[in-house]
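Only one protein chain is missing; all other protein chains are in place.
Order of writing sets the labels: A, B and C. Residues in every chain begin at 1.
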Amino acid sequence: MTNTDIKNKIETLQSDLTFSQEDGDMLCIEVSKDTLKDFLTKLKNDADLSFDYLFALTGMDFGEDLGVIYHLESTKHRNLIQITAKISDRENPEIDSIHEVFPAAYYNEMEAHEFFGIKFKGHPDLKHLFLPEDWDKGFPMRKDYTDVNMLVR
Amino acid sequence: MERIIFYIISILMIVFAVMSVSNRNIMRSIIYLLFVLIGIAGLYFMVQFYFLGAVQLTVYAGGIIVLYVNSIMLVEKINNPLDVTKFWKRLLAGAIATTGAGLTLVAIWSHNFKEATVSKEIGINEIGKAFLSYGDKGYILPFEVISILLLAAMVGAIVIAKTNKVKESN
Amino acid sequence: MKEEFLTDQLKTQEYFLNMGPQHPATHGVLRLLLKLDGEILRNVDMDLGFIHRSIEKMCERDTYKQIVHLTDRLDYLSSHINNEAVALLVEKALNIEVNDRIKIIRTIMDELTRISSHVLWWGVMGMDIGALTTFMYGFRERELINDIFEETCGARLTMNYNLIGGLRYDIHENFVKRVKDFVAHFKKKLPEYDKLLTGNIIFRKRLEGIGYISKEDAIAYGLNGPTARGSGVSCDIRKIHPYSAYDMVDFEEAIYTEGDSYARYKVRIKEMWQSLSIIEQLIDKIPEGEYKVKTKAVIKLPAGSFVQRVESARGDFGVFAYSDGQKFPYRFKFRSPGFANLTALNKMSKGLKIADLVAILSTIDVVVPDIDR
Partner (left out) sequence: MILNIFTDIHELLLGLMSEEAAHILELVLIAAGYLGIFAILGLLLVWLERRVAGFFQLRLGPNRVGPMGLFQTIADALKLVSKELTGTVKADMQLYKLAPYFVITTALMSLALIPFSYEIHAFDINIGLFFLTSVSSIGVIGIFLAGWASNNKYSLIGGMRTGIQMISYELSVGMSIVTMVVLAGTLQISEIVEIQKDGWLIFKGHIPALIAFMVFMIAGTAESNRTPFDLVEAESELGAGFHTEYSGMNFAYYFLAEFVNLFIISSVAVVLFFGGWLSPFGITDSIPFAGLFWFGIKVVGVIFIFMWFRWTFPRFRIDQLLTLEWKYLLPINIVNIVLMALMVWLGLTF
């Protein structure tokens, strides 16, 4: 399937999507965070698309917004797509957890939570995975995080 | 010299027996009990009852104690000291023990012991035959009874390991 | 009746066992929190980050040329392949075309790296199951590969041989001969491995049926590499999205469908044979040419997202760059195969015994720096 095919197919599933990089090797889609879980479930269960493999889950700090980037692949058709969900609330960022749809997201969400402070609604155990349990110095991967020990560019 | 060794072993046995019943750590008291049993085996070896000594070691020290240690390790609150028993219970146990000791002593003193002049080593073949014969000097009944003792030990181990449900619901 | 008696009458107490961070089976500093009932695993949780160096954050302050050399420190056993991922990413984003010589040398080195990693895994696998001798046998062959690396670029483990647009040095004049010698040697030694471990009845009993994960679960948990191929998932990036010279060679993807530890073990053994075959096909075909393409001094990626995936020794290693057009990436993410594989550990090992956990952990083949990044 080409990117255009996927785009056409996906457009029938949901309307509020923004597409970009259609000529690259990977279609990028931006989706609102409220419909994210539904959207991913549809992508997974749709027989023609069957994006069933969560390749990566990346926490993002876009400067103004926070966000999560999901890379999905279909083990049947071998297309990779990128789905971005932006969260505008920096103080209390919340997004739906997708670990029920993709169990692979479980630990990745924990990672995004502790490095970016994104709360995943429905995740049963958002503890510290990489950082020490008593870490309270903020979220290290955010752009506005400053660490006295860290060298400047 | 044998006399000295006998007294040393006896005193050790008594000391360990007292320690075994007075210690409140169940694991330690089991180990002290083990020393007492080994002491008994030692006495058997002293009078050259090798077979009996080895049986003592196998059945009591090697078998029952290992079983008890094994099951005690399964007990939940093993690190807590044992409860001190009630006074009347201690009194009763003391009375029974004293009666038993008295009876034994009476039996020993009333019996007219003869000093053994020749210590004869009993061959293993004779023991084996005696175990399996049910005639005059046969031991097949006691031999079978020992297996019941082992069974009792196993039951005891299970009882210790079993949680007291009644206590829990209270 | 038996089960009832055991649960009602003989109440057992579940307890926690802290496996790691210093533990021989965790191959580094991985901490597993085991919830045990006797020796039976009820739950396996993990605590990571004991060697987290925040490489992703470091990448945000480094240029793309520098980032190549940071990737060595992820999965140090397939450092060459990791380097290549970043190099390929930038080459793809900037449309830098490299010649066949570079591609073929990269591929040969990739496969040598894979063999060296698998050989080490094989040694450690045996050791985890209790056969200590395998470790020495594995190292015997690994040493030969490391010697080849050393002659080529001066380093034995973290090679930094790949650059954006080519290689750091040309290959040594002995390279072809030594690689051929190694292939001949290893072809004789691989059956020895089978004799020592694969056919051993104890070894097979320890692995067969242990750590089962179905194909559907394997996909859902994002398993990749040999771990997923043991469950019958076709996921070899070399086949699916060929890079470098993998489209020039003919090889078979090692897939077994049993889904247990033994299948994962067999996958890796078969992969070593396939790697040998790939090297054999390519070693005589190295064309003449430049070993490096001239690139700009300051590399700037166009704004946008880029993903490059390679098949490292552990699986699907992915690099994701989010660029805003600067010379530094805005966000750089490494998708580590070990981390994804580890997420399924609880699923695989629940209800089994501690010894099985160790076996499963070594068939997953975790390298902790790769997981912690």
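Here, a residue touches a chain if its C-beta (ideal position, glycine included) is under 8 Å from a C-beta of that chain, and two chains touch if they have at least 3 such contacts.
Bear in mind the structure is a predicted one, so any value in this text is a computation, not a measurement.
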Exercise. If the full complex is used, which shown chains touch the chain that is missing here?
Worked result: B, C
Seminar exercise, completed: Of C:24, C:154, C:289 or C:325, the residue touching the omitted chain is C:24
For this session: Please give every residue of chain B in contact with the chain that is not shown.
Result: 1, 25, 27-28, 31, 34, 38, 50-51, 53-55, 57-58, 61-63, 65-66, 69-70, 73, 121-125
Exercise. Tell me, which residues in chain C touch the chain that this view leaves out?
Worked result: 15, 17, 23-25, 39, 126-133, 135-137, 140, 196-197, 200, 202-203, 205-206, 353-356, 358
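Keep this in mind: only the chains that are shown with their structure count from here on.
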For this session: Please report how many Å separate the Cα centroid of chain B from that of chain C, as a whole number.
Result: 60
Seminar exercise, completed: Taking each chain's centre as the mean of its CA atoms, chain A sits from chain C at a distance in Å of 25
Problem set entry | Sequence positions of chain B contacting 2 or more other chains | none
For this session: Any chance you could list the residues of chain C touching two or more other chains?
Result: none
Problem set entry | Complex interface listing, chain C residues touching chain A | 46-49, 52, 54, 56-57, 61, 92, 217, 219-222, 233-235, 240-241, 304-307, 309, 316, 318, 320, 322, 328, 331, 333, 335, 339-340, 342-344, 347, 372
Exercise. In their complex, what parts of chain A are in touch with chain C?
Worked result: 20-21, 24-26, 28, 52-56, 58, 60-61, 69, 71, 75, 78, 80, 82, 102-104, 106-108, 128-132, 140-141, 151-153
